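One protein chain omitted, others in place.
For clarity, chains are labelled A, B, C and D in written order, and residue numbers in each chain start from 1.
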Amino acid sequence: MVSAVMSAVESKAIRRRNWQTNINAWLLLLPAVVLLAAFTHYPILSTIYHSFHSLSRGGTSEFVGLENYTFMLEDDVFWQVLRNNIIFALATVPTSIGLALLMAVWVDKKMAGRSFLRLAFFTPTVLPMIAVANIWLFFYTPGYGLLDQFLKSLGFSGHNWLGDPSTVMSCLAVMVVWKEAGFFMIFYLAALQTIPPELKEAAQVEGASRWYFFRRVTLPLLMPTTLFISINALINSFKLVDQLVIMTKGGPNNASSLLLYYIYEVAFTFQDTAFAATLTVTLIAILAGVALTKFVYLDRRIHYQ
Amino acid sequence: MRQKDHSVETIAAWALALLWLLPLAYSLWSAFHPSEYATRFDLTAPLTLDNFVRAWNQAPFARYYLNTLMLVTMVLACQLVIATLAAYAFARFKFFGRDVLFALVLVQLMIMPDVLIVENYRVISGLNLLDTIPAIGLPYFASAFGIFLLRQTFKGVPNELVEAARVEGASSFGVLWRVFVPLGKTTYIAFGLVSVSYHWNNFLWPLIVTNSVESRPLTVGLAVFGAPETGVDWSVITAATVMTMAPLLLAFLLFQKQFVQSFMRAGIR
Amino acid sequence: VDLTMYYPVAVGGPVTKVIDDMVQQFHKENPDIKVESVYAGNYTDTMTKAMTAMKGGQPPQLSVLFSTDLFTLMDEKAIVPIDEIPGADKEWLNSFYPAFMENGRVEGKTWSIPFQRSTIVLYYNKDAFKEAGLDPEKPPTTWAEMAEMSKKLVKKDASGNVSRWGVEIPSTGYGYWMLQALAIENGQKLMNEAGNQVSFNAPKTVEALQYWVDLAAKEGVMPKGAVEWGTLRTDFLEGKTAMMWHTTGNLTAVKEAAKFNFGVAMLPAKERRGSPTGGGNFYVFKSASPEQQQAAVKFIKWMTAPERAADWSIKTGYVAVTPAAYETEVMKNYVKDFPQALVARDQLEHAVAELSVHENGRIYKIMNDAIQSALTGAQTPQEALDGAQKQSERFLSRYK
Amino acid sequence: MSEIVVNAVSRTWGGVGGVNRISFKADAGTLLVLLGPSGCGKSTTLRLIAGLEEVDSGTITIGGRDVTHLSPAQRNISMVFQSYALFPHLNVAENIIFGLKVRGVGRGERDERLKKVADIVGLSHLLERKPSQLSGGQRQRVALGRAIIAEAPVCLMDEPLSNLDAKLRHEMRTEIRSLQQRLGMTMVYVTHDQTEAMTMADRVILMRDGHIEQNGAPHELYNEPASDFTARFIGTPPMNLISWHDGSVLGVRPEHISLVESNGIPATVQAVEYLGADSIILCDVKGETVSVRQTGYCSLPAGAQVGLGWQNRHIHLFDRDSGKRRVGSTLAQ
Partner (left out) sequence: MSEIVVNAVSRTWGGVGGVNRISFKADAGTLLVLLGPSGCGKSTTLRLIAGLEEVDSGTITIGGRDVTHLSPAQRNISMVFQSYALFPHLNVAENIIFGLKVRGVGRGERDERLKKVADIVGLSHLLERKPSQLSGGQRQRVALGRAIIAEAPVCLMDEPLSNLDAKLRHEMRTEIRSLQQRLGMTMVYVTHDQTEAMTMADRVILMRDGHIEQNGAPHELYNEPASDFTARFIGTPPMNLISWHDGSVLGVRPEHISLVESNGIPATVQAVEYLGADSIILCDVKGETVSVRQTGYCSLPAGAQVGLGWQNRHIHLFDRDSGKRRVGSTLAQ
């Protein structure tokens, strides 16, 4: 009897404590929650909503079911832009990761001028894409751009790099790799430094060559980092379109356009927000897909600790 | 044998590094020389600041600087406060709905405001904030990345430190202020650097929400200034470009050790 | 009264400064009206800004926009007819060149007032002509002539690389404009009055594009791939091309910077001479209050008054929008020394209204893409234009 | 004035772990050691006293005041953590006065008390250093300084020496003990090291699986272990426990066994560990290993046959099933 009363009193105290914790925590979170809801969650839902409604040029919009989606699937530009984006991702992600790894391995060891090297590799990442695009735009300018001048001095003819659909993507990819690789290098560098030096020594004692060690130990141990970077790079390749505004406006003939740029164009130049919403839903689906693959599948396979 | 391997690699590394600096070096070259030398390399070419003067006079760069400065300060300050509070709650409280809420925060890591330009534009215009500096910053105030990083950091703070502070009489806020915040210093620095450079460099969103010189940040100013239609002199454009990147670049050169290190130590991954 | 005005710049020279000066001058003369002029990029950017701002609830009260965006602006219910605003009298409305008013009149109403208006002209490098053994006073007058002369003008360096092209027609940004010129010259109109029908794959349009493509692919007198609108002027000034097709709006910028003698000519003919008009008009937004609308008209009137129009034309190269401007002393003096300034105006008699339809931005993009794909050899002109026609109809069908 | 009374206190996590209805008392001014294997509930007990955990049931009083539901700050205690819990961003002085600052003690008083405490713990010359620049022993002293500057009558310590090397540990335990006695603090000290417990405590509480196995003075635990658990836990090498007749277990400590010429229990030498002052001889007696402690160096080879003997008064008898000490266990054979 007594103990029953006591435990009732106590559980009340515990409940009150829980209440307090809850309220405190939610208060702390309030600003973040409100802002996230306003600028991430609500927009996502609203995008989905709008993708099922007609465009209201000066009138009212109505529910149109999948019409916008059918329209999208019939839109050649959409497919081209999607294809471009995938090609762009495939071209930039592995290259920048490979280069980043190479750079990180170099600047991780005691090499002459190590901090200069780090600086050189990392610098492009702090520059605004807009500025970078301006600089590279001039590189690629046909005729008197740096690239053409260089080629001409070697006796090759010039080329309209950004004006040619077959080269424009590669040109942009090279620039993006240049800008991004240094950023990823830092992550690899951080990861490399967490690999205990004894591992290398143990392998040395066992007779492993440097290359063997790199392949069989370093590389697998860097897998979580590689995964992290890949995801980031992948997301970036769907997010980064600043350079298009400056360099190509998506041209020629959409050869360099990317999904987000197309969304920007449709929404703001063509003022077709319903179709833009539909495209955005696609983009969100892609990004969510990337995220889910990471969380559900890759994370489980790659972590050792 | 080992020695030689090394030197081959050193040379390769240096070659790549120089190649990497080439675009930057080139832009400096062209910005500091008369336009005749924009594409000709001649060590005797005269140095000049003329391009900068012309750029400065042709567009309100002073105003752009001010706008960008206000923008990054505001964004950083808000992000730090908001993320600190949220991260503290996530790291140290067990409350109803925590995991769901955290997952909802993480959504923003994947689907950033950059992607939701159309709807965010609606929201901002609904708030009647178009063409203002807060409009540029607002969607970024709650940074999932910041929350995530700080939460990691805070979780790494040994429980003993928290308990020691509590035994010594500190309140919840006291613990946050006296223990977590100082211990998060590296993370704060790393995050601050990322945030500042991100918002200094951000373009598409500010392009969309700003119209006027009074709110336009440097990047948008530069894009407007350098639009090919206007056919402004290449050297002048590079000068403007250099002006746009200079503060960040200088800060980076000055603090590169801290920058790289705090990055690595914050264990962003 | 406070007014916000967006305006675009699509040509070289310190145009923003010219506009700002004019606005200031206006304010001095009309202290009760304050106009804030906002430079918003090229035509597309400015239209984008204006539309976006309108949707965001903070539209400008007036703007200089593509004369051709009329349908879009009407569809968006963004603007008011100028002739319904008190102060816009008939006399004034009738003082402009009719060719420039064409784009602004729909359903019997006048919706916009011409301001920075142009036609396409042919700039040519007289020195290069001499060097190539051509008569610098005889620019090409037909397509065939242009191709022929261009071949002579192409210059190659020792290693066989072209150091000077014969002619360049820009294909980014305003490619459709250039194609329209070629189509007109070939006797083909591109759109109907109602702005809901286009004839992009009409045989004559295809022929026009084929000619353009051939200049690069067959004749080898123009660089392959896209020719950048923005940098073409620089190319011309640096002697990288002997001739260029460009807006007359660039005339003053070219004049200021040219280190050689250059001439300006009407575009060469196929079946006929011709060029679309081009450039931007003033629009007044519906959301402006009655006072603001009246103030806007007052401002527009001031900006298009003969002296200002003459001054503007001299400072940029755009065609002054009223005949009266050419009667002013300054203008008379100016053209005496620089007769090139009259070419674009004289070409008006052959001019046709610029391509203007519903969903203008989209259609322009479709057209530009098609032109680029033909020029880069990705598609034949027929394929490219068939595609453009099909896609355009997809969008325009909503407006039938 | 400040004795601690823990009365029937329970704290479990969903019924597992933690402690279960434990009661004990720490007299004012004494040092009480909580001893026991990992996971037995020592830290939990200490944290309950500190208020870092809430009790499920039971009461805790400190100096006669019921503190069961007070926050740590209100209990007027100080605490030293296993890893010292020094704030890495503060220097030594700031670490020591942390609590005074939090509690708003004025600058003048703070400085004065700091000076005194820094003297006591011998850190006066290191006040500017950051913890990372200190050796383990010095860090330990900072933690001590922080605990005593509050002048709280009760000080709690959770394995404060476990991160130090053997030599420093030895030094520090002397130091802590003398400090505790000098300042007259009531101290509850958690350790799983029996040497520490034996050398420092006024009273030792040996815990096991969340309950108290034995509570007594060090020599009581050593000489009269209440159970085979205590017997095995205390002493290095531990007491030999040999199966005996009628359901009992016989215990005898290695130092109480001698090698006898005749009449001894026959045994085979397995190995000898030489420790300097003495050697441990590991012998096999009918399949059970018995360790024998001998002074000095022992040169017996493995395999040698020896006889083992001990005196009756050194015998302990335990119940095989309950493990409890049998009354009058020092009789028999």
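Quick note on the criterion: contacts are C-beta pairs under 8 Å (C-beta built on N, C-alpha and C of every residue); 3 or more make two chains touch, one makes a residue touch a chain.
Every value quoted in this text rests on a predicted model; they were computed, and no experiment measured them.
**Q** Taking the whole complex into account, name the chains on display that the unshown chain touches.
**A** A, D
**Q** Touching the absent chain in the whole complex: find that residue among D:G106, D:G276 or D:P301.
**A** Residue touching the chain left out of view: D:G276.
**Q** With the missing chain put back, one of D:S83, D:T199 or D:S248 would touch it. Which one?
**A** Residue touching the absent chain, from the options given: D:T199.
**Q** Contact with the hidden chain only, please: which chain A residues?
**A** Contacting residues on chain A, toward the hidden partner: 196, 198-199, 201-208, 212, 217, 220-221, 223, 304-305.
**Q** Determine and list the chain D residues touching the chain excluded from the picture.
**A** Answer for chain D: residues 165-166, 170, 174, 177-178, 193-195, 198-199, 218-219, 222-223, 234-236, 253-255, 271, 273-278, 293, 295, 297 touch the chain left out.
One rule holds for everything that comes next: only the chains that are shown with their structure count from here on.
**Q** Considering only chains that satisfy the touch condition with chain B, which of them also satisfy it with chain C?
**A** Touches both chain B and chain C: A.
**Q** Of the other chains, whose C-alpha centre is the longest way from the centre of chain C?
**A** When every chain centre is compared against chain C, the largest gap points to D.
**Q** Ranked by contacting C-beta pairs, which pair of chains comes out on top?
**A** If you count contacting C-beta pairs, the leading pair is A-B.
**Q** Taking each chain's centre as the mean of its CA atoms, how far is chain A from chain D in angstrom?
**A** Chain centres of chain A and chain D, defined by C-alpha means, are spaced 55 Å apart.
**Q** Distance-wise, how many Å sit between the C-alpha centres of chain A and chain B, to the nearest whole number?
**A** Comparing mean C-alpha positions, chain B is 15 Å from chain A.
**Q** Among the residues of chain A, pick out those that touch two or more other chains and give their numbers.
**A** As it turns out, chain A has residues touching two or more other chains at 144, 268.
**Q** Quick check on chain D: which residues sit in contact with 2+ other chains?
**A** If we look for residues of chain D contacting two or more partner chains, we find none.
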